[in-house]
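Each chain you see keeps its place in the complex, though not every chain is here.
All chains are identified by letter, namely A and B, in their written order; residue positions are counted from 1 within each chain.
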Amino acid sequence: MWEYTDKVMEFFYNPRNQGVITEKKEGEKVVTGEVGSIACGDALRLHLKVDEVTSVILDARFQTFGCASAIASSSALTELLKGKTIDEALRLTNREIAEYLGGLPEEKMHCSVMGQEALEAAIFTYKGIPLESHEDDEGTLVCKCFGITDSRIRRIII
Amino acid sequence: MRDCIYLDNNATTKVDEEVLEAMLPYLTQYYGNPSSMHTFGGQVAKAVKTAREQVASLLGALDSEIVWTSCGTEGDNAAIRAALAAQPNKRHIITTAVEHPAVLNLCKLLEKQGYSVTYLSVNGEGLVDLAELEASITGNTALVSVMYANNETGVLFPIERIGSLAKERGALFHVDAVQAVGKISLDMKTSTIDLLTLSGHKIHAPKGIGALYVRKGTLFRPFMIGGHQERGRRAGTENVPGIVALGKAAALAESHLGNVGREQQLRDYLEQTILAIIPDTVVNGHPLQRLPNTSNIGFKYIEGEAILLSLDKHGICASSGSACTSGSLEPSHVLRSMGLPYSVLHGSIRFSLSRYTTQGEIDRVLEVLPTIIDRLRALSPFSSD
């Protein structure tokens, strides 16, 4: 059995900010970033509501298909994002997500990587930057869970 | 520790109170070494003999055909290595894609060492194709090693038909019966099986003891080399308390075989109610050719570990072969071999009952499960629509 911290379990059993964002006002933009697939066994859809003038993230919500640490990491991510500007958010690392939860088992660190990836995707969408496609990524698939490659993990974790 | 509803009996079982009682004297006053030359050790040797008779009786075997091991994994390793060492000129093994890692990983290692291995495929219900088996056996086949019942789905293979094909071509026949023993009745007297593995902790004996059935006359080479214990077939000081426990557990299992129907009724009730009240659920594995105690259910669009931990919060123990849970981060090789869709693969849970399981426990599971599944599906980005 994995050794999850109490905070991981708390965020798994009582996740904050689950679901989608349905309402927005004038001057607010809602974007979505998505990673993973049902084939991989893990997927995260991250929804952000951003103030178009200040670039501050007003709301963040998530939908996750995955293990307990994937659900907890997604929820932790949304908590960390609220109130940050887009540029501050881009500097957020998966380590910070894990630290927010009091740590993750080493084998489960990649679950937090998914959060960082979805965040990148959402912000790129917000900025209108085309997304790098995963399908033609040449590295070997190390985590069948969400189709990230080892080169990508190295880039992100280390 | 709070009480738990234990539906993970294919992983390990509770030690029966009568089993504990039988073994306790060998953890206290009767601590002698059965190989010793004094009465004190001799008494212990007698207890080992009785246990051997009890295990032999459960299998319809001769006493001399039973060799003690430390676990099911050792039995599988010993059987396969023995069969190969006894026939050094034959270099082909046939097994299935859904074996336990104790067989599968050993076969993979043997491939690196020059053996060729055929892994029989299974269909969507977890069954092998006998024609594929027949086509792959040759005079070079040293061993056919097939499990009696699958640990994840409970699916039963047609052992005697497989054994007949193996025997016709002169191959030895090993059966990993770790999950079958005690759940269905076996009789070595009328069987084609040469070598059969069982493990104590799956039949209410403690962990750390198992046995290997070796048909009289079968060529055998010991796996564990050393002293003369077990008439040279397994060296090492005998785990006497474990052996006595396994003997008693075998006797209890034998007398319990007639009541397995009750376990099956509870299993069927659990399974059918889940299918009826929770949408997007399926049973994995052949509906009938299955152990009476096992139910593997796919809950679409959600992930197994999340289900297990939610059940755990309600004190319910089950297991899953999904990614994320097993330490391997790979979804179950059994369910993958069956070609199940991804939506099912990642969200499958195994409930495995025992003679201790009660109606009240099953009712409690059925009470909390729908809410758990609903909650996780509400978190998921996928759904049936």
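Note that in this section contacts are C-beta pairs under 8 Å (C-beta built on N, C-alpha and C of every residue); 3 or more make two chains touch, one makes a residue touch a chain.
In this text, all values refer to a predicted model and were calculated from it rather than measured experimentally.
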Full-file chain stoichiometry, since only one instance of each kind is pictured: A x1, B x2
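Quick note on the criterion: only the chains that are shown with their structure count from here on.
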Averaged-CA centre spacing for the pair chain B and chain A, given as whole angstrom: 40
Touching residues (chain side chain A, partner chain B) in the complex: 9, 12-13, 15, 18-19, 34, 37-39, 41-45, 63-71, 107-108, 143-145
Of chain B, residues touching chain A in the complex: 301-306, 309-310, 313, 322-325, 327, 329-331, 342-343, 345-346, 378-382
